[in-house]
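Taken from a larger complex, these chains appear in their original positions, while the remainder are omitted.
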Amino acid sequence: MSLNIKRAVSLYSYQEEFFLRKMSLEDCIAAAATTGATGIELVGEQSVPGCPKLPSDAFVDQWFGWMDKYKVTPVAHDMFLDYNKKKGHYWTDDEAVESFKQDIRFAHKLGFKIIRVIVNTTPQIIEKVLPFAEDHDIILGIEVHAPWNINSAWMAKHWEVMEKTGTKHFGFIPDMGGFTRRLPRVQIERMIRNGADPEIAKFVCEQHEKGIMAEYTIFEVSRMSNRRIDMAVAELSRHNTYVNPLSLVPHIDRIVHIHGKCLEMLEDYTEYSIPYKEVIDVLKKYGYNGYIATEYEGNRHIQDIYEVDSVEQVRRHQVMLERMINV
Amino acid sequence: MYEKYMIVPEKAKKNEKGFEIGVRLPYYRGVSLSMVEEIEVSLDGETLPQNAVNITVNDKTYNLEQRENETNDRWEMGDIATLSIETPDDLPEGEHTIGLKINLRIGYMPFPSIRVDEKKLIFH
């Protein structure tokens, strides 16, 4: 039994209701707290108008008021680097560092201890911004998002920065979507609604579950169909990767936070695509002791015809986490 | 993502130079206006020139060139912007089919982020 893994909710999970103004920021925080999660993750540019400009003192007061009222803690802020924000101009390293610093100031002001670093951030940028992060007591975590895995070449370059600097302020944030053993059913069905061939989709799902490398599947599908939508189905297998959860083990002390991605939480409190129990067993066995933050992302695949109920999806995910953590 | 919410039917109306529609950004966060690479509107199947499209967010209106250079002002997630589109001829009242394509320049995506919506709207 591990009491060390903690539960958080990324308010990203409620994006459908927030987008449609069915839930306010406070509603999102309240919903998260109701699940028993004790931490809050925030995509600043989603939830806080003007971000990464520093929020007003009034907003900051209200924010911490909410934290107290709902008994939750700010855990992580998700940043972006818009290298090509200006048309025709690609940011210099200095410009990127300046943008990054602003996110650090933003996160610091709202009490976050961790920043989720977007995957296109170069190791050089991180090295340059590290002292500033350390000064602000912010831990940076590069998001390990499918199709990357924690040992991918790109992540190895970031790992070299961790090794070289010996810093305690830079690590990995694996997104559980990197353990997609079955292709997400909601995504497949959406593509069939959009015209994909159901037989080809079935074939792709079977190949994926067998662990067949996506290149083979894509090649075979290219011989079955010349329709773009069918190729897009085949390419799902390339983007929604599965790797052995043991891949995390050599880096366990460098995992600073985890994204609990979910696209379809079933009534029995399992996720359709991701074998959570197996990953969490590895995390427990090797002593991970940070947060797992629910990141529900199924809305985009069902919103065309179904009513999205993010609150229920997050609730189920938190029940699942709670049970697995405390077994 | 958010395709069906892009065009907000209730906001459609005629104005002195053409017509206007309400539009939401098909993305899960806000972006600076400069990151909106393309806004393409079609009227009854006919694509209108992009420089005929002005956008109003946060009570400020931007033409194409101003939009492309606006790296500060943001189109926030879920906010309904107003697109006002100049048309060469007066728009006949009643129902028209409006197509909308929005293309965003997102740093971490190697490919353009293009999303489309189409709705039949009533204009008065």
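Quick notes on this one:
The first chain written gets the first letter, and so on, giving A and B; residue counts start at 1 in each chain.
The criterion applied here is as follows: a residue touches a chain if its C-beta (ideal position, glycine included) is under 8 Å from a C-beta of that chain, and two chains touch if they have at least 3 such contacts.
Quick caveat: nothing in here was measured; it's all calculated off a predicted structure.
Copy numbers for the complete complex, expressed as a formula over the labels shown, read A x2, B x2.
We adopt the following convention: only the chains that are shown with their structure count from here on.
The geometric centre of chain A is 29 Å away from that of chain B, both derived from CA atoms.
Every residue of chain A that touches chain B in the complex is listed here, in rising order: 12, 15, 18-21, 43, 45-46, 49-51, 80-87, 118-120, 300, 303-304.
Interface of chain B with chain A (complex): residues 1-5, 24, 28-32, 34-35, 37, 68-69, 71, 74, 76-78, 105-108.
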